[in-house]
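Omission of a single protein chain aside, the complex is shown with its protein chains in their original locations.
On to chain A.
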């Protein structure tokens, strides 16, 4: 038994052939596996890297994860040119071809329904960032903040800074909420992702909206225009568009946490409701 099977996506039988040189993760060619009128796009991966334990270890290696994610995306992306694929989550691995076939049999109704729902649709990603503060806080080198002459002066300066940040946050929240509302109304469906970690993205500014929108191919041009027009003139905010993606975020498997677009940590937000009577109230004051 030579290798395991890595599955990228499930789709309808292709009308146009796959690119000959469709290279998957681990460098092996990705090929269609037909079963019950559906197609799983699979490639062979070595057991030494993709069996459960080595896979688990590899996934903690960001370089390995990045290479694998890009290869996965490469295959799914090529598929979106010729069909509407139903992408599988990263690193879905089966023992052999018959394992893949059994999986298709077990879920074919669901696959068909989802493929119908997604047919002719793509996903667009929209993110809003607050630019690193500069308008409200001059660079220290350019204009050094005068040393507070007194405690009162210091507090005044602090309050000013705080107010500027709050204002900016308010503006960003209002803008992001409005933009999301507009785009979500235009799109067929939308998902809010967790705002991105700047340490991981390496992108300047705080990510206040990170959303995906499901849009038909035909309406995509209009959608892009809509995003483009969002460049009102709210200074200090930046809008980023990615896509078109295969409908990763709309496979029906991620209904959890449709939180707010921005500010899960907004101060003054009501506490999460505690389970009544779940735990004892600690004494207020000893």
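Note that contacts are C-beta pairs under 8 Å (C-beta built on N, C-alpha and C of every residue); 3 or more make two chains touch, one makes a residue touch a chain; residues count from 1.
Basically, contacts and distances are computed from a predicted model.
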item	value
Protein name as given in UniProt for the chain not displayed, "Sugar ABC transporter permease", "Urease accessory protein UreD", "STAS domain-containing protein" or "Gas vesicle protein"	"Gas vesicle protein"
Absent-chain contact - pick from A:30, A:79 or A:239	A:239
Option touching the unshown chain, where A:12, A:117 or A:193 are the choices	A:193
Chain not shown: contacting residue from A:82, A:203 or A:219	A:203
Contact footprint on chain A, counting only the chain that is left out	4, 7, 10, 50-52, 55-56, 59-60, 65-66, 69-70, 72-73, 86-95, 98-99, 102-103, 106-107, 114, 123, 125, 158, 161-162, 165-166, 169, 191, 193-203, 206, 210, 212, 227-228, 230-242, 245, 248-254, 263, 265, 267
